[in-house]
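The structure appears below as structure tokens.
With one protein chain held back, the other chains of the complex are shown just where they sit.
Let's look at chain A:
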Amino acid sequence: MKLVTQVNFTDGDSFYEALMALHRSLDDSQSLEVNARLILLMANHIGDNQVLKEALEIAGQSVTASHQSQ
């Protein structure tokens, strides 16, 4: 696994707070748009397709798992 899942934040609490602040005053469709931009920016920063694939897979697990158990 190439994706870093150990702690890598310089300041996790501050990131989380900023993320919430960014979305606080947005409606759902605005949040969707902002999230999409954020994902694209971060994905390009990561760049490595292997890392991205691993992240996509883990991200999708919660819903694919519940999908399968139906």
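Rule of thumb we're sticking to: contacts are C-beta pairs under 8 Å (C-beta built on N, C-alpha and C of every residue); 3 or more make two chains touch, one makes a residue touch a chain; residues count from 1.
As a convention for this text, contacts and distances are computed from a predicted model.
Student: Determine which name in "Nitrogenase protein alpha chain", "FAD-dependent oxidoreductase", "NusG domain II-containing protein" or "ABC transporter permease" the UniProt entry assigns to the undisplayed chain of the complex.
Tutor: The record names the chain that does not appear here as "FAD-dependent oxidoreductase".
Student: Sort through A:Met1, A:Ala21 or A:Leu41 and give me the one touching the missing partner chain.
Tutor: A:Leu41
Student: Across the whole complex, list the residues on chain A that are touched by the chain not included here.
Tutor: Considering the whole complex, chain A reaches the absent chain at 29, 32-33, 36-37, 39-41, 44.
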